[in-house]
Structures are given as structure tokens and as C-alpha cells.
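One chain of protein is taken out of this complex; the other chains stay put.
Each chain gets a letter, A and B, in the order it is written, and its residues are counted from 1.
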Amino acid sequence: MKFKPFFLLVFAWVWVSLAACLPSPRPDRPAGYLVIALESNPTHLDPRYATDANSVRIGGLIFNALTHTDQHARLQPELAERWEAVDERTYLFHLKKGVTFHDGKPLTAADVKFTYESVLEPKNRSPRRATLRLLKAVDAIGPYQVRFRLSAPYAPFLENSTLGIVPTGTPSRGASGENSLIGSGPFSLEQFSPGEKVVLKANPSYWGGQPGLSGLVFKMIPDAIVRSLEFKKGTVDFIQNDIEPDNLIWFKKNTNASILTQQGTIFQYLGMNLDHPILKILEVRQAIAYAIDREAIIRHLLKGLATPATGLLSPSHWAYERSVPRLPYDPEEAKRLLDHAGFPDPDGDGPLPRFKLSYKTTTLDLRRRIAEAFKEQLSRVGIELEVRTYEWGTFYGDIQKGNFHLYSLSWVGITDPDIYFNLFHSSSIVPYGNNRGRYRNPEIDRLLERGRNSLSPEERKQIYRRVQKILAVELPTIPLWWVKNVVLMKRNIEGFVPFPDGDLISLKNVSIASPLPPS
Amino acid sequence: MKRYFTNRLLLFVPTLMGSLTLVFFLIHFIPGDPVEVMLGETASSVDKEALRQELGLNQPLGIQYIRFFSALLQGDLGRSLYEQGTVAELILSRFPATMELTLAAMGIALFVAFPLGILAAVKKNSLMDRIALLFSLLGLAMPNFWLGPLLMIIFSIELGWLPVSGREGLAHLILPSFTLGMLMASILIRMVRSSLLDTIHEDYIQTARAKGLSEWRVWLKHALGNSLLSVITIVGLQFGALLAGSIITETIFAWPGIGRLTIQAIQTRDYPLVQGCVLVISTSYLVVNFLTDILYHLADPRVSYGP
Partner (left out) sequence: MILLLLLGVALLGPAIAPYSPTEQHLEQDLLSPSQDHLLGTDKLGRDILSRILYGARISVLVGTSTVGVSLLIGLSIGSLSGYCGGWVDQLLMRLVDVLMAFPGILLAIAFTAVLGPGLNHVILALCLIGWTGYARLVRGEILALREREFIHAARALGGSPGRIIVLHLLPNLLPPLLIQATFGMAAAIIAEGSLSFLGLGVQPPTPSWGSMLNEGRQFLLIAPHLTTFPGLAIMITVLGLNLVGDGMRDRLEKRGK
């Protein structure tokens, strides 16, 4: 029979092709490098194109900007020693001297000019172009002064001075991929394998002092359990935030990691469609807010890794207003409000609901659990919530189109309070901005417009305090909680200071004490 | 026979095109907008419109389709919308990883299944048989997102023999390929066993026995030969399942392959990348199919393909 040779042939084919594809063994971890596990892929390290959080954070280690934001969302000097507003439409920045890029070339005003102009250039398709809308011109005055001229007064413009600076001539949209990006930051880009890892090498001639580490490896590990196992095995040294709340207990018991938690600025909220006939009514929205037991969800589902929120800005922000009306868990009050709003419960405590609403969320397990908890809590006051989960693309598309009743999302990276304009001004209603709930309030509109035009920080503070107070009553969105930052790292890592928005810049000051055996 | 093969080869291309067309329309019909994903929340609607214009996304579907195909015929797969680089580059960088994983999985499956299946059939109802069946049961009933982490815990943490995830050396390949190949192995074990048991009753087997051949030769030479047909079909069939399973396995083991890339591309509605990935996956699948058919034909010349 002829089968035998073919049988062997098949076998041979399989193994030969296998042998031909063998990966060359690469070092798991170069000496002196810190290995950090990430859940998702940074897509663009070039600061002109970085939109997702990981891209921004890693980019912040490779590039410097004119300024950076501190714990209170205030701007601090970085490449710029000082700056001033020459008049209400012009800003002048004075650069530090002696800063060089990773290839040795000096960083001058020309590079700053190049960076901002390339963002403004429509052909470069930078996602940040809209934020520089009011920038009329950037001029380099000598090698160490940059002047920004706006077409109208715009206080939030300064937020843009946190844009990383790239050397003149850096190609746009990675014609050759981003493997050859050059910055001026504490680390230089050694290797970028999209979807796999990013390797950074310490910059020995960094103007801010040489980093304590030899380098950083950011590994992409999508599965939470696998990240935990890698940490336990010792192949990963550091994880920030991509941790399932329940697994924290496991980490405490099974590894000797040091665990840092800190109040964060990531704001989770419940969005509502204010064009919906039922959700239009203020009392209904307030009832929903009373019906939700934030504390229980935080305690059980989030394992204490969040703080109940009163509004978009977290307590560490300079414009935070503390005395706003709060909404404690009070299901009886919720029922009263619903009765008063004209939605009586048809059968008292029986199964029939007052009305039905749909709640859209993504397919992430934690989000689903929270959705189920909401469903349960709202059913206790007589509101039937239909939970619909969608994969991200569909979900986001629906949200941006305003096609929803209720949904929940978070805001990351809140710096200037002008974000309120983008979220609640009537001109920001989708698709023009992110006012997805279609909130309209002329007083808020007026306040937000003044907020952007005023250049006095004190005046702006007052304006935004007023805004927070109104929003806490009107509830166009219901604040849920601020997510805490959690950092997990090996005990021999010193010098890391967590930032409220999850910034990793403190890695430049980190060093590894004498190596530990695997935990 | 030659005519048959040239026939099949010719049909290769239209089949591929059919698959791509299906994907093209399907993905464009799914709600969701790549431009929204690309530019994020900070961009203005004016910019988004401009980008749509530039990418040709606001043109009627028919026109986009023609553009896509004409580019394809010139060998241009386009640029990824969301990631950087051309689709071709992205896929080339990830494809070897998936191939490695899939072939290794198939290899392990064959390597494990044949001996176990044969032993099970030969020693039917013995302890060996039961063990083989139990093993097969585990493989069938445990989805790879459960099996994978369990194997990791046992072999990587408790025993410390193997690394957990990632692709950095031969040792890293073992757990993922075993996880992926387990399903195929289970099916094969049962198939081999059942096929052997079937053919053992055939007349010509009795003849062989009557001729005085040793029991082992009877089993291996004759019975196995005829089971080969079913086995080949299964391997071909399950290759698709392997590719599908690789999506999950790659995610769990942080294996930088095409499976994960495809999922990401779908989620970000990265149309050119999705097309490219599907092209590659479909081609691999069709190639394997083709080879399976050839083997099938060679293993049993009695099979004809005419009316």
C-alpha cells in the first residue's frame, strides 16, 4: 500500500516547516532593565499622533515638552524655563539651554516650531490638530525663544504646551514605521515591535540627570491572569493599573510585591440621553442617581479601588469644588422622586417595572458585572434596565451617534477644565463635540465661554466652581467614581512615585536595589 | 489526475476573491467608524470629514470595492488605518509567528493522537483505551482559554519548567502549541480509533489475517491505510479550527501573531488591515485544503471526481 510514505511525508512536512520557522532565542530581559506589563498596545509613540493612554505615557519617557502637568493639573516647567503671556493672544516661552536629542543634536526653538507646525498641517492628519485650532502662528525668536500667536484669546491653549517635541524633519505618520524616533527624554527608543513590546534604553546624557535604570521593556500581555502569573514568576517587575481588583488579594498573599494605591483622576460616569422623553425629566435622573449604590459596587466589585465621585474634576485638581450637592444611596428617595415625576410603580414591590431603559456597555467583564449590578439596583426601585453589551467599535459608534439611553464610560487625562466645554456646551453636541447626552443649558454655555476667554486663573476657578455646582444638580451625567491608581512592583524597586493620571514619568528616578530571588 | 489539479489551481483564485468580497461587504456593513477610532475624541468633526474624504471612505461602497480590488491586483494591500506601516508589512511581521504556532500545534496533535488512537483501538476496552478516551475528553471539553492558564499554572509556576507567555525562544512555543493542538489531538484520537475499529471488520482484513500476517501488520499496514482518508479529512477540516483557535490562544499567551492582529483590526474597523488578514488566513486555509485534497486522492486512488 502506498500510504506509508505519504504518512511520513506529511509528518516530515510539518516538522521541516516548523524547524524553518524557529524563532531565534532572544534574551528575555537585558540586565538592569525594568520589565513592565501592559494590557493594551501603544499605537503611536510619536507625540503628534499619540491618542491612547499607553502611547502618551511611554511617549512621555522618550520626549520632552515645553511643560508638564503636576499632581494638581498645573503646568510646571520642563523644556521651558519660564513663560509669559505677552498679551491676551500671545505667549512667549523661554527654553532651557543645553538640551540635546538622543542623536546629540541640540534642541532649539526651531524644533519646537517644527513640531507645532507639523501638527497644524492638515496633510499630516494629526489627531491633535483640532486642539491647536486657534493657533495662528509659531515663531522661533533666536534659538531659545518661541512665540505662539493665537487668533483669539483662549485660556486652555496652554494645555497644548505639554506636546512632546520632535526634532526638525521627523517624518509624519511613520513612513518607515516608528522604530527610528528620536526624542530628548530620559529614555531613547531602542525597539518598537507593535503588538509585542517596546524597549527603551536609558539616555546617559539626559539633561535632567541619568536615569537609575539601564532601560525599560514594556511587554504587551492582554490577559489579566497571565500578567499575574508572569509577575509571580518574576519575568515582569512592574504593573500599573491593569489589574483585576480581586486579584490584588492574590498578589498580597502569593507574591511579595509592594503595592501602592493612590487617588486617581480617571472619572467613571453614567451617561444619559437627554433627548429621551423619560430621561429628559430631572427627577428621573436624580432618582437613578439615588438608586445606585456606589459604595457597594466599589466595595465588592472594585475591591475598594475607587472613590465615589462628585464630578468630573478630582479633588487633586486646582479647580475642584468640594461643596456640591451629593447623592447618597437612598432607594426610598428614588422611589419618591419617580412617583412625583409621574411614574408610579404599577404593582408596588411586584415584578412590573415603572418603565424600561436600555443600558449599553462594552464586553469587558468588569463592565458587564457593573452593568448587572446596576440592573439589580435599579430594579429595586422599579426601573427595568435592559443590558446590552457590544464590542468596542459598535459601542463607540453608537455612543458617538447619540444612539443610546444609558451608557457608562470614563474620562482619562483631564488637565484643563475647559474639557467641560467639549462635554457640556450646546455647540459640542455630537457629532461636533463630545456632548453625547445632548445637554443644553444657556447658563452653562455662558459660563463655559467665559471660562475659555478669561486669562485669570482665579477668575476661571470661580467660573468652574459654579459650573460644577450646577452640573451636580442638573445631572446631565451621573458621576460614579474616580478610579484609584494601583501600582504593583517588586520590593527591590525604589523611587517610583505614582501620578494621579497614571503618568509614568517617575520611572526616570527609579532604581533597582540588589536583585531579589523570584517571589 | 493532472487535469484535476490544474482545475483546482485555477479555482483557487476565484475562491479567494469570493472570500475577500464577502469580507469587504461584511465589514463595511458593521456599524462603527474607523475614523472615529483613529482620531479619537479630541479631533474636530471637520478633521474627521477631511480624513474620510482622503481615505475615500465616504464614497459609495461599489467604488471603494473597485479601488480595493484594483490595488490588490497590483500587489498593493494598502496602509493600515490605525496602526502604522503598510498592511503588507504588518502582516509579514506577524505571520511567521502564527504559522509557527499552528504548525507546532498540528505537529503535536498528530504526534500525540496517532499512537494514542492506535493503541486505543488495538487494545479496545482496556485501561489504555480508557486513558486515551479520557485524554480526548479533556481536550474536547476544555476551551483553550481555560486550558491555557491551567497549563501555565502547573508547568510554569508550580513546576517552573517553562516560561509563561510571549515568543522568545523554543521553550515559549511549547505551552501555546499544546493548548492549541489539544482539540485537534482529541478529535484525531477518536477518529483514528473509530476508523481503525471500523475497517478492522472489513473483508480484506479477514483475508489478510487468513493469509497469516501478524496482528500488528494487519493493523498498521492495512487498517491504518484506510483510516487515513478520514483522518486527512479531519486534519484539513480542523485546520480552520486551528486558525480560529489561534485567536484566543494568541491573546492568552501574548503571542504576536495574525489572530490577535485580526481581532484588533476588526475592533478598530481598520478595513485594509482586516482585508489583508483575511486574505492571508483564507489563502493559508485554501492551500491546506488543496494539499489535503491531493493527499486524499493519492491515498485512495479509487476516489474520482467526475460524474
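Everything below uses one rule, namely that a contact is a pair of C-beta atoms (placed from the backbone, for glycine too) under 8 Å apart; a residue touches a chain by one contact, two chains touch by 3 or more.
Every value quoted in this text rests on a predicted model; they were computed, and no experiment measured them.
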Pick out which of A:141, A:249 or A:513 touches the chain that's been left out of the picture. A:249
Of the listed residues B:9, B:30, B:46 or B:170, which contacts the missing chain in the full complex? B:30
Given B:37, B:162, B:247 or B:295, the residue that touches the chain left out of view is B:247
Even though one chain is not shown, chain B touches it at residues 7, 11, 14-16, 18-19, 22-23, 26-27, 29-32, 133, 137-138, 140-146, 149-150, 153, 187, 190-191, 194, 198, 201, 229-230, 233, 236-237, 240, 243-244, 247-248, 262-263, 266, 274, 277-278, 281-283, 285-286, 289, 296, 300, 302-307
On chain A, the omitted chain is touched by residues 224-225, 228, 244, 246-247, 249-250, 254, 296-297, 299-301, 362-365, 368-369, 371-373, 375-376, 387-391, 393-394
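Keep this in mind: only the chains that are shown with their structure count from here on.
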Between chain A and chain B, what distance separates the C-alpha centroids? Give it in angstrom. 36
Touching chain A in the complex, chain B uses residues 30-33, 36-48, 50-51, 54, 82-85, 89-90, 93-94, 96-97, 99-100, 103-104, 106-107, 110, 149, 152-153, 156-157, 160, 163-170, 172-173, 221-222, 224-225, 228, 251-254, 256, 260-261, 264, 266-269, 295, 298-299
So, in the complex, the side of chain A touching chain B is made of residues 1-4, 6-7, 10-11, 14-15, 17-18, 21-23, 25-28, 41, 43-44, 51-52, 122, 125, 127-131, 133, 173-174, 177-178, 193-196, 219-223, 225-226, 229-230, 232-233, 235, 391-394, 396-398, 400, 422, 431-432, 434
